[in-house]
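First the structure, which I've put down as structure tokens, then a few questions once you've had a look.
Of the protein chains in this complex, one is absent; all others appear in place.
== chain A ==
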Amino acid sequence: MSDPADPEAAPLSATHPDQPRDFVAPGADRDFAGERLTVDPAGARALLDARLIAAHAAGDTARLVTLYAEAGDSSEAAGDAAAAAFYRTHAYVFALQSGDSRAEELHRWLLREGREE
């Protein structure tokens, strides 16, 4: 979800204070402890899916926002705009539900893409 006009802007999913400590930003090659990551893309995706399922089961909306935003960022990085919109829609919904300030930025992105009002 980086602003294309601002190459320094970090992905939304990597900047929020609700960020879980085990979070791995899309495209990152190091984790928070600075360890080099060796997870392959398919493995990362499976890990994300598992986290999403766990967050749904726990009703942890803050984490759902983070993880869906991450999925949106990954999809965007992979050039899949439709998937990015899908995941960011979910992130937006759970941000609305939980009063998460990321709702506004997600809304702006969806609006810019012609997918929201």
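Assume contacts are C-beta pairs under 8 Å (C-beta built on N, C-alpha and C of every residue); 3 or more make two chains touch, one makes a residue touch a chain; residues count from 1.
Please note the rule applied: contacts and distances are computed from a predicted model.
Asks: What does the UniProt entry say the missing chain is called, choosing from "Xanthine dehydrogenase family protein subunit M", "Multidrug ABC transporter ATP-binding protein", "RsbT antagonist protein RsbS" or "Aromatic ring-hydroxylating dioxygenase subunit alpha"?
Replies: So the chain that does not appear here would be "Aromatic ring-hydroxylating dioxygenase subunit alpha", according to UniProt.
Asks: Quickly run down the residues of chain A that touch the omitted chain.
Replies: Contact residues on chain A toward the absent chain are 82-86, 88-90, 92-94, 96-100, 103, 110, 114-117.
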